[in-house]
Each structure stands twice: as C-alpha cells, then as structure tokens.
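Note that this complex is displayed minus one protein chain, with the remaining chains in position.
Order of writing sets the labels: A and B. Residues in every chain begin at 1.
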C-alpha cells in the first residue's frame, strides 16, 4: 500500500518534536479523516534553520510531515513556501490515491507556519 | 508472526485442508450430475450439510450453502423483504446500528427501494435494548435482522429474547451469526431465529463459502437465478471443495467449543489486563462481559490506529483498527460512532481477536510490544499532552 520511502519516513520520522519560541507555527487539520499536524520553524538569514513537527494521524500523515521537514530545511523562506503537496508526495515515491488529499497536509502546515512567521516579522 | 486478527479471517486448518484436497483434483464431479463422480461430490456436500446443521441445532434440509456470509445476509434479508412485501404484509424492517456492511448496506439499499428501516441504538455498551425493539415494532414490520455478535467490538446481542418477541409478533427474524458460530454456543431453536448467516473463513474453513439456515416453511424470494441449486436460492455449480471444508470446520468447531472458550477467554483477559495496567489512558470499547471470548477492542487516547497497526505489523503482530484512516472511504467505523465515540477517539482503536492457536507466550509478547509503540506515537502526536 505504501512505498518504501513512506514506510521509511513513517518508521523513522525525522525532526519530530516542538521548537520552543518558534519563529513560526502552523497547525492544520482535516475534519473528514481527522489528522492534525503542527509545524514549527526557526528562521535565520531568511532560511529555514530548524523545523519540527507533531502529527496525529496515519502512516501517510506522519511520513509527509517528516518528509516536508527534510525538504524545507535549509531552503529560503520563499523556496520553502513554494513546496507543494505534489512535491511532498513525489519525494515519497507517491501516496495511495485515497490518501492524496486527506493525509497530504504537510505543505499546508508549512505554509501556515511561514505565514505566521511573516505576519510576526512585518 | 503473531496473528490476532481472527475476526477478519482465519487460516484454513490443516485438518480442514486435508479433507478438502481430494475434491479439487480427484472427486471433482459436478454435484448435479448423476454418474458416480457426481454422486461422490454430492455425498461430500451432504455430509458437510449435516455438520453445519449439527453445529447450530438445525435439520440438514434447513441449510443452504452460499458463497459466504455476505451472500447469506443478502439472500435472507432481500429474500424476506421482497417475499413479504409482495404479499402485502408490510415494508418495515428493524435492524441495529452496528451491523456488518453486508446487512447494513442491504438495508439501506432496501430503504431506497421504498422500505422503511429502523436502526436500533446500541448505547455505550454496544448492545441493543429489548425495550427499544418492542417500541419499534409496528403493524408493517416484516423483518428483524440483528447480528449475534459484533465483528468489531465483539458484543453479544440478546438474540434469544429478540427472537421470542419476533415470534410473538409473527415477524421473521434473521441473525448474522458470522462472528459467533463456532465461537460461542449457537442453537437456532434456543435463539428463536428463522434465518441465520454463517461464513466459513471465520472458523478456519476456506474463504468464498458460507451457509444460510432457513427455518422450515420460511419462504424467500430469490435474488439470484440459475440452475436451481441450493433450493433455487444460491444457484450455480456447487463449490464442493469449499463446502466440504466448511463442513469439516463446523465439525471441529463443535468438538472443540467447550475447550476453546475458557482457553481463549483466559488469554484475552490476560492481554486486556496487561495493557490497561501498563498504558495510561487506555480503554476497552464496548461491554466487557457480554462479548465474544476472543475479542478485544482497545482505545488509546491521542494516537491513530492505522499507524499503530503498521507499527505492530513491523513487529510481526497482526491486528486491525476502526480508524477512519484505515477505511476505504476515510470515515470512522460506524460501530465506534454508534457506541458514542467522537471521531478523535475512534481513531485510537485497536482490535485484537484471539484464536485457539494463539499462546500465552504470544500474549506476553504483545503485552510487551504495545506500550513502547503507543508511547512513540504519542510522543509525535499533536494532540497528546500528558
């Protein structure tokens, strides 16, 4: 059902946890299937310096959360903001069809965290 | 592998497989033909019919073979509904809120065709109240269909009492006993049922075969048409090997029932205690007493069941969950909803169902493996706070 990459990120999730006093924080949740994820970011020199996540959800939800933290880390804020749901799914060698919309919220959570960062720094 | 998903399916037992084997390649005749080879097949089938009948206290000619529990449920429910409705007897059906989709979807299809269906509530316990049933009965009620034991939370319904009320009111009564047959005593006369569904693969028989008990003089409108096999209700060339396998599975189930019940109950209770004592905020869904010997349905706050099942799988432990995330339609189990769980709580369910081949050591392993997995998932959960 899940690709090896998904299973890898699910069993060994990267960057789990919270950041104290983050520069930005974004929480998204999907009412139908009920997953909830929060992304925390630290920004330094306009780059994502640190990023962590916490997720309540299925294997796909955990894997996409983990994957986006890897994709975003070190990127500029604008680059990170441009990461799409499809980018996340592609980096994981795809997600099952039913899970494409429900569990693939990590990009949205990161964008929300970045928006939070931008609103605080304007 | 530690297999604890017996309510989903069970392996074919060695003894059952051995009895089936000759019917594939040697005694392969069509049971409807009358030369020797056909008669051999027919004899195997009729012996199986007797074994099924004996397990549930029925007569041989009250058993028809089907392609599984789903077909049995459909033949029974649609069959009674159309027969009695065509005869002008009414259009009202009573069922419960926690039926298997084979019953639930059949009822809801009938609703779209003009039948009226009452879904009885089951409350936190997961058990229908006989009083609710009584008040739901009306002039137009033609059928009551309520499962014997639930496939998710294992709760056992008061079938004998319901059957008595159905009889008093002259209403046909069907019970989906797919999960109870072979696990607890089932006697069609004690239970007062007119129709009762059985599936082979839940009791160590092969998949794709089942049976339907039809009390004498109960008439059904057929929903499938063909060469007249199985009293014109489940036509098609008989799956002789499968039927023989179901028969043997029933024979063994009857023989071993008295021994299995205390053994399985004991393992189950040990597993429940082990987990509830070591994992905080862990609970059991549904009534703990009136429940199948082998059924456990845990609820762990703050985590999601699909990830839990996957992590257990990685440790070689097979279980299942009613979490929305693991369903095809991404909706939470209707059973967990019916016992009043909010979506977020139904996410955290884990069903472990124990069979006679599970051992005490396996239970010990599971008690050891679950807590750290729950802890790991909680540590990454956005909704878990100590």
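Throughout what follows, a contact is a pair of C-beta atoms (placed from the backbone, for glycine too) under 8 Å apart; a residue touches a chain by one contact, two chains touch by 3 or more.
Bear in mind the structure is a predicted one, so any value in this text is a computation, not a measurement.
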item	value
Touched by the hidden chain, restricted to displayed chains	B
Chain not shown: contacting residue from B:189, B:237, B:278 or B:379	B:237
Residue in contact with the excluded chain [from B:165, B:224 or B:284]	B:224
Touching the absent chain when the full complex is considered, from B:320, B:333, B:349 or B:381	B:320
Touching residues on chain B - with respect to the absent chain	1, 3, 5, 8-14, 17, 20, 24-26, 28-30, 32-38, 67-71, 73-74, 100-102, 105-106, 108-109, 199, 201, 206-209, 222-228, 235-242, 306, 309-310, 312-313, 318, 320, 326, 328
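To be clear about the criterion, only the chains that are shown with their structure count from here on.
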item	value
Gap in Å, rounded to a whole number, between the CA centres of chain B and chain A	40
